[in-house]
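Apart from one protein chain that is not included, each protein chain of the complex appears where it belongs.
Letters A, B and C name the chains as they come in the text, with residue numbers starting at 1 for each one.
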Amino acid sequence: MTTIKDSVHDHIEVAGVAADLLDTPAVQRLRHIKQLGTVQLVYPSANHTRFEHSLGVYHLAELALDNLGVEGLDAERVRAAALLHDVGHGPFSHNIESLTHRETGKYHDDVADLLAQGQVGDVLRKHGLSPDRVAGLVAGNGKYGQLVSSELDVDRMDYLVRDAHHTGVPYGTIDHGRLVRALRFVDDELVLAPGNVQSAESLLVARALMNPTVYTHHVARISKAMLRGASERLLEADHDLTAEELRRMDDHGLIVALRLHDETAEFARRYAERDLYKRAVWAELGGVPDHLLEVDHAEIRGLEADIAAACELEPREVILDVPSEPSMTESSSRVMVGDEIRELGRQSPLVKALRTAQYQQWRLGVYTVEEATERVGREAVDRLGLEVEGTLVSERRGRAATLDEFVGGE
Amino acid sequence: MTTIKDSVHDHIEVAGVAADLLDTPAVQRLRHIKQLGTVQLVYPSANHTRFEHSLGVYHLAELALDNLGVEGLDAERVRAAALLHDVGHGPFSHNIESLTHRETGKYHDDVADLLAQGQVGDVLRKHGLSPDRVAGLVAGNGKYGQLVSSELDVDRMDYLVRDAHHTGVPYGTIDHGRLVRALRFVDDELVLAPGNVQSAESLLVARALMNPTVYTHHVARISKAMLRGASERLLEADHDLTAEELRRMDDHGLIVALRLHDETAEFARRYAERDLYKRAVWAELGGVPDHLLEVDHAEIRGLEADIAAACELEPREVILDVPSEPSMTESSSRVMVGDEIRELGRQSPLVKALRTAQYQQWRLGVYTVEEATERVGREAVDRLGLEVEGTLVSERRGRAATLDEFVGGE
Amino acid sequence: MTTIKDSVHDHIEVAGVAADLLDTPAVQRLRHIKQLGTVQLVYPSANHTRFEHSLGVYHLAELALDNLGVEGLDAERVRAAALLHDVGHGPFSHNIESLTHRETGKYHDDVADLLAQGQVGDVLRKHGLSPDRVAGLVAGNGKYGQLVSSELDVDRMDYLVRDAHHTGVPYGTIDHGRLVRALRFVDDELVLAPGNVQSAESLLVARALMNPTVYTHHVARISKAMLRGASERLLEADHDLTAEELRRMDDHGLIVALRLHDETAEFARRYAERDLYKRAVWAELGGVPDHLLEVDHAEIRGLEADIAAACELEPREVILDVPSEPSMTESSSRVMVGDEIRELGRQSPLVKALRTAQYQQWRLGVYTVEEATERVGREAVDRLGLEVEGTLVSERRGRAATLDEFVGGE
Partner (left out) sequence: MTTIKDSVHDHIEVAGVAADLLDTPAVQRLRHIKQLGTVQLVYPSANHTRFEHSLGVYHLAELALDNLGVEGLDAERVRAAALLHDVGHGPFSHNIESLTHRETGKYHDDVADLLAQGQVGDVLRKHGLSPDRVAGLVAGNGKYGQLVSSELDVDRMDYLVRDAHHTGVPYGTIDHGRLVRALRFVDDELVLAPGNVQSAESLLVARALMNPTVYTHHVARISKAMLRGASERLLEADHDLTAEELRRMDDHGLIVALRLHDETAEFARRYAERDLYKRAVWAELGGVPDHLLEVDHAEIRGLEADIAAACELEPREVILDVPSEPSMTESSSRVMVGDEIRELGRQSPLVKALRTAQYQQWRLGVYTVEEATERVGREAVDRLGLEVEGTLVSERRGRAATLDEFVGGE
């Protein structure tokens, strides 16, 4: 057994298959992948990694297994899945996941191949575990998969608390100790014991407050979009680099690769100096034509190029950032009320409100170099058929200094 | 200047009129009044007092004044009001406030007389401050009264964080540092600067989660109702004790007085041993006839006596606990969105949902001695015309152990 | 099983005999006894109680038992002893312990009679435990008694962390998670596993820094001495009150009793208003004649009376406070270094230094009403044969405002 000191859960005791998995390259690699990617440019303390998060998820899974009385191979598989659930992440975690998914067909939780091969595969088989079944748990399959990936999984219990601890933003402080103790299996379905409607709501609320404050802060979105675009250009420029290799890099590897190629050096400089693009447009959902919500990647690149050309800019100097529509998986969490199992979305009026709030907070963004925000803003509004109430963001800047523009990026 | 170490804000520097007020009996008395009254019976660490809370409110007021650039007598008055805002509390804070209000006509923030007299009056006048105007600020009057008592006052910023710290419940961790920095006066109206919709929502959300988990936890409500009833009997039994004197007692005084009188000794024993009444009925708002929501105190005592008689119990052994309808003052908080001032209740879909949640969480309670919960439950349902879905709480007990029954009182 | 939320250890799960003991009057009484007595007058947030501390000690004991693999009746006895270890405390914890010990012959850990009687005795016997053997553990007897009361007991691991949390003073933050995991039995002796010299030192260091900053802060000492004196006068004045009854009071009971008697009402007023005596003398160990270190209580009262008479004061207005010589039980902690067991005092140069520091910090105090500090100071120096370097404390006041005089007591 190995005891590890964690800044969130204090001592984490790693045993069984997890202790052996800890020393594999696939798990150690996670030390070099920031949990929140470019959010560090907004919250300077947010340098925590997927490695410590994975340990935290393992720790909470262990507590949950213990409370639920799960033992034997079932438990070992969950332990392995908890520690391994993020090995499929590429550099900068979710930041370039849409790119790697487009090129490889795989999201970060598609890990069947990664678990079958190399030292991880060896360790799993040595402990009598099937890599395929562990990968299934990571994907959320089956009764026990719910512990690792579902609306009530221990993954979100760890990340909300950990992201709060490291950013300093207090909104993620759910009561994970209570949630883990309240988990129950009823007819193989993971639910919360009676008396936990607020506990369940707090999970949603925490994410709803962390979203705009941290995860989709506009500076985080701009830097992420810039990184994603640069990574795409890197793939195009470097014929020796495959998308699969890109996915297996760590943060160091990607940053230095971006520095070394002419096509991405300018991004690398901007990233190093936090000299980021600015918002030219920041449009609400109601002001965006429906068809824009369904454009594919090629069309977006076309639109970017058109706007850039009209404004006499390089294509890469205009970024069109169209987030997907809001989702709220926690709303299907099940809680017991008396003897009955109810879906949280039906029990709690908060769920609908938070969904509405997410729609309100949704923004289409167009970003560009600081000196061109006005003309790019006007061009984008025209060409994309946006309705932007009043003035463009690019014209408002400077008039109302706001506290949410931490670190003064803009 | 005096520097005081606080468990929440670290060092608090008390200066000017506040330093002189600190040593007055009226302020020192607050050391002996628990901030959360009987909540200590649910959360054993919740022993913090109105004294440390008052210091915290003073500290945040100082930060707000500094950020807003308020100086001179205006600032001194706010400092005094912040430190003095709770001197009107009776023993166990809000727990017996409805009783003392009924008997004296005064709520805890009605402090004009308290500030005019004794050492407090002397200190205020010595510093050139009018006790009346300071009392006005405590009541929330005028431009600067909003800092002390309004939807955006520093009072709630302190208590949410402090109550979370001392109960161990993580839901109150709003970002008070940001909120205080975001306060602005626009046309003498206190508002939050642009970019702070989430900050404002977090205040509401924190209270919405703290409410059922802490402030209206059923064990807190039962013990509070028992204490209030016993205090009423004490007033009736002890002809030397006036309601005004009761209001000026501290916790020690009330507890010992209750021990010493025959009529209240049984309560005192139950309180000392945490041997509390149990719920006989726990009815949702929809199941309560309208007229019951408007019964006055005398009618409630009549109903209690009737139910008790029918069940062959002492009148004091049945408690009918009808909370007032939910309120949500924070919903009228004003936040700037761009250049415009909007009421939070209009801007945020959360507000309506939280109001709905409060109505959902509202419960009428009937409490009695453990051995009589079933028959009292049945009698109360009949006599009060309640509709209770399925079984009575008194029949459900023991079937579903729930985490929200901390400390296992029931 | 009962789950309790604690501000320090988060969730505490109370099971077995401990769950039954929780509801006994003897344990519930601890809710009304402040852990640090009058320290609240220095650190306003220090209102935590012996109840939450007892739960914390139980929690750490449970962790230690689990790590050490202790099971069955041995473990149950330790659980009971951990939860009950402080039921022998009188009001204000250690503050009046020397008085109750003088009158009853019992210290707070002499609990054989308390455990044998009443509900506690019933519960213990119901669980097949001998009250006598449990009381033996509380006294530190036998192999398992070391867990409850020894240089490495879980008692001090809880109180150092808890007192730090509630005072806000950061010096008590030892790594209790590591210490509990490092406990080992070697030949029935409790030791720390190899690699824990620093962990053991941190226990000493924490206490060495907490001592002068919190536990023996001069305002805490003055208020404690005043309380002790008043309690003694109460015993003398109230012929219906026995010393054994005094010992079984709680804080509320003692405070109100002091208010109600003429002989102690002045103290009660001073306590309520934090209007404390001041230091007339504050003498280092080197300046105190040897014989003064061994005077008994009667002699001290005589000296106080003499000084008071000479200064035309009431006898109770002069307090001579002679602490016993410093002790440092942690120095005999045993740690493993390689395969060998070594006493910490031999292994660590810190131990000797901390002992020296304690001697340096030792002070004899003479306290009196503010207006008489100068003449009492001079009289005391003469009569007691003290050597005080330079000027008396009573003459120095006001020249050097110091941060350690929090809350401006002086």
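Basically, contacts are C-beta pairs under 8 Å (C-beta built on N, C-alpha and C of every residue); 3 or more make two chains touch, one makes a residue touch a chain.
Fair warning: this is a prediction, and the values are worked out from it, not measured in the lab.
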**OP:** Give me the visible chains that the unshown chain touches, in label order.
**Re:** A, B, C
Original post:
Looking at C:Asp188, C:Asp240 or C:Asp339, which residue reaches the missing chain?
Top reply: C:Asp339
Original post:
Touching the left-out chain: which of A:His101, A:His261 or A:Arg274?
Top reply: A:Arg274
Original post:
Which residue among C:Gln117, C:Thr242 or C:Thr356 touches the omitted chain?
Top reply: C:Thr356
Subject >> Among C:Ser223, C:Ser348 or C:Thr373, the residue in touch with the chain that has been omitted >> reply: C:Ser348
**OP:** Kindly state which of the options A:Val8, A:Leu152 or A:Ala193 is in contact with the chain not pictured.
**Re:** A:Val8
**OP:** Determine which one of B:Gly16, B:Gly142 or B:Gly177 touches the chain that has been left out.
**Re:** B:Gly177
**OP:** Can you list, in ascending order, the chain B residues touching the missing chain?
**Re:** 3, 10-11, 177-178, 181
Subject >> chain A residues touching the omitted chain (full complex) >> reply: 2-8, 10, 14, 19, 22-25, 28-29, 31-32, 40-41, 43-45, 47-49, 51-52, 55, 165-169, 250-253, 255-256, 259, 272-275, 403, 406-408
Original post:
Can you list where chain C touches the absent chain?
Top reply: 169-171, 173-175, 178, 181-182, 193-196, 198-199, 201-202, 205, 209, 212-213, 336, 338-339, 348-350, 352-354, 356-357, 360, 390, 396, 399-400, 402-405
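Just so we're on the same page, only the chains that are shown with their structure count from here on.
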Original post:
Whose C-alpha centre lies nearest the centre of all protein C-alpha atoms?
Top reply: B
Subject >> Fraction-based call for chain B against chain A, same above half, different below >> reply: same
**OP:** List the centre-to-centre spacing of chain A and chain C in whole Å, with centres computed as mean CA coordinates.
**Re:** 50
Subject >> chain B-chain C separation of Cα centroids, rounded to whole Å >> reply: 33
Subject >> Where chain A and chain B are represented by their mean Cα positions, the distance between them in whole Å >> reply: 40
Original post:
At which residue positions does chain B touch at least two other chains?
Top reply: 169, 403
